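Have a look at the structure below before the remarks.
Then we have subunit A:
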Amino acid sequence: MSLCLSGTVHAAERRFLDIEPPQKPGTYLVSGTVFFNPGELASADSIRILKTPDLTDAGFEVLFSEEWPGGSGVMSVDITFVASDKELRTNRFILEWGLEKRAKRETVDPGIKLPEVHFNPGREVTVDDVQLPVGTLTVKVRRHPEYYYYWYLLPIGAILGLLIWRKLHAR
Partner candidate 1 sequence: MRLTITFWRRFTQVVCFALLVYSGFIFVRSGRAAGNDSRAETDGSNLRVSSILFTGRRAPVIDAYPPGAVCYFVKDRGLVKGCNIFLISDALTRRTPLSLVLPAVLVFIILSFLVGRLWCGWVCPLGAFGDLIDAIRRRLRIRHAKISDGARQGLRIASYTTFFATSGLSFFIGLRQFSYLQKYLYLPFCEICPARLMCPVVAGGSPGFAGGFATTAHCIFTVLLYGLLAFFAAGFMAARRVWCHFCPIGLATSWFNRGGMLELRKEGTRCNRCGVCVDVCPMGCTHIRDEKESELLSRHECIYCLRCVEFCPKKKCLRLNFFGLKLVESWLRPVKAH
Partner candidate 2 sequence: MTDIPREFDDRYRKHRERLNVSSIAAEYEQFAENHLRSIRSVPGRPVSMACFEEALLSSIRGDSIGSPEKPVVGVYCNFVPDELIHAAGAVPARLCSGSPSAATVAEEYLPRDVCPVVRSCFGHIAVGAGLAKRAAVVVVPASCDGKRKLPGFLRDYLDVWVVDIPGRRDYATDMQVWLRETKLVRSRLEALTGRRISYDDLRESIILYHRRTEAFRDLVDLRMRYPHILSGRDFMLVTNASFAFDVRSWTDAVRALLGELKRQAQEKPASPAGFLPLVLTGSPIIWPNFKMLSIIEEAGAAIVADTLCSGTQRLFDPVQVDEWTDEGMMRALALRYFSASLCPCFSDSADSIDRVLELVQDYSARGVVSHNLRLCQLIDMETSRLRTVLRDRGIPFLGIHTDLSQEDREQVKTRVEAFLEMIGGVSEPYGG
């Protein structure tokens, strides 16, 4: 089984957050994970959330971010912010990244117990989408994935045993 990871090369550094507005009125804690391609985002400091229509800063908090191994930038960022159901229905939230300065953050008070809404990263803003194969991810699924390769321990052990035997009998 193999998955094809397709990345998208886009000109703009913004994308909409695709949030399902909740039914019940009230204030909600909106959280989700945003993924980036390798080399796309250097640091989790360089992102911000904007609110339409006037593109003001929505205070948010970065809970967690993971980087691509090998130093290719940020892989994922867990974002959370507070919004009312009205806001979620009428306004749209845009994720912007690649900024020079760190954007405004707002810590969410853990004491407040708010109902949660989760989002997924939405479609890109730009029209010209170019699909490029970034790479192939080969995933092997096995019932017991490791056991087959234990046989390598035999030649390893044999050579180590030979080595120790030769050390002891060195003259």
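Odds and ends about this structure:
Just so we're on the same page, a residue touches a chain if its C-beta (ideal position, glycine included) is under 8 Å from a C-beta of that chain, and two chains touch if they have at least 3 such contacts; residues count from 1.
Picked so that all candidates are chains of the complex that A comes from, given by their letters.
Just so we're clear, the structure is a prediction, and the values are computed from it rather than from any experiment.
The candidate from 1 or 2 that touches subunit A somewhere in this complex is 1.
Only residues 38, 66-72, 75-76, 132-146, 148-150, 152-153, 155-156, 159-160, 162-167, 170-171 of subunit A touch candidate 1 when the two sit together in their complex.
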